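Dropping a structure here in structure tokens format, bear with me for questions.
Not every chain is included here, but those present sit where they belong.
For reference, chains read A and B in written order, and residue numbers begin at 1 within each chain.
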Amino acid sequence: MNITRNWLRHAEGSALIEFGETRVLCAATVEDGVPRWRRGTGEGWVTAEYAMLPRATDTRGTRESVKGKIGGRTHEISRLIGRSLRAVVDFKAMGEHTITLDCDVLQADGGTRTAAITGAYVALSDAVKYLRKRRNLKNNPLTGSVAAISVGVVQGKPRLDLNYLEDSVAETDMNVVVTGTGEFIEVQGTAEGAPFDRALLDSLLDLAVGGCAELTEIQKKALAG
Amino acid sequence: MNITRNWLRHAEGSALIEFGETRVLCAATVEDGVPRWRRGTGEGWVTAEYAMLPRATDTRGTRESVKGKIGGRTHEISRLIGRSLRAVVDFKAMGEHTITLDCDVLQADGGTRTAAITGAYVALSDAVKYLRKRRNLKNNPLTGSVAAISVGVVQGKPRLDLNYLEDSVAETDMNVVVTGTGEFIEVQGTAEGAPFDRALLDSLLDLAVGGCAELTEIQKKALAG
């Protein structure tokens, strides 16, 4: 696991996160103003867009811009990333500004959505610093940190951070988003093969919480660097 | 909670499910053949499409056909319904047939996605019977039943099946899909306000499993009728 902070020159915050063979480029953009439905509230907004380059995967995918529409999977992951980051943001403290996180998968080998969340937090963190300084904000809009990991069951055994080959044969697949203090932001578990029972669910959650604690340390180092 | 089976005349299976003020019309369509990527495998497919009538809600929404694209929320829910139903289907036993579940929300008052899953199971069940008879299938393609419920935390207290007003102030929102034998198919928990801890997660899961057991009984009665 490797995070290269400030990989981009123009963005107010950015990180290239590498998780095995997976590489996601996360860029944070700070803009004045908020979406129409939020204007006049004095509160900010954080949103995310996830996408994959056509040849990030083993076989080339058609670009969504060429298809003329965004697929369900893309929508779902973009929403998950945005929701996860918003859980550690104090919108009042932000004022009416918007931060957009672009998470573009340059190479995919499993766990792209959780890598995106983990890397996007680093980019967000720098963007918030930029915004605070630039707009002279009194309170810190960031209330905590966020990391995410995927866990799964392969051949009956709970496993951390599956790569693509393992992922495709996993019997259960779970994405867990956790704060730096170990609380849950999002838990998404899906039976790919057979339904799972409470005991298995519990052991997957334990595994995920432990994995996220390690990711939190790596984020801290990157941000301290 | 009320399920009217065979509300439609043309569909191979259908159910109008009413959950408080929420009303979802579920229609199952049986077709020969499977999507291109599955051809020649000898296995069937089950998929779902969720949509909401423009005036199902308190204020009128723009039709997605008029916008020319399907929103992220619609995609996400359609995928959830399909995944949930596929967890109790034996595709080999189905042969190369496709069953499509159309879940159209006629009126919405919270919990439309879980109502859709619960009603769609009833429609699916009748469609599978139709298919078995018509194509003389040896084994039953249905391996179990599925019900779903939403649980949440309102003013610090875990609550079953929130309606829209409660949903909009819920601090945590969880959708749980459970088999008739009480195992998990899908667990989706989201912190809307503050992150949640393991104890709260546990109590929400308990509540959901109990609620789904009741729904399973109502499904059985509807299918016996």
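Everything that follows uses one rule, which is that a contact is a pair of C-beta atoms (placed from the backbone, for glycine too) under 8 Å apart; a residue touches a chain by one contact, two chains touch by 3 or more.
Everything quoted here is computed from the prediction, not taken from an experiment.
Peer 1: If you can see 2 copies, how many does the complete assembly in this structure contain?
Peer 2: For the whole complex in this structure, the answer is 6 copies.
Everything that follows uses one rule, which is that only the chains that are shown with their structure count from here on.
Peer 1: In whole angstrom, what separates the CA-based centres of subunit A and subunit B?
Peer 2: Computed value for the inter-centroid distance: 27 Å.
Peer 1: Under the definition above, what is the set of subunit A residues touching subunit B in their complex?
Peer 2: My answer: residues 69-73, 75-76, 78-79, 83, 87, 144, 179, 181, 183-191, 195-198, 201, 205.
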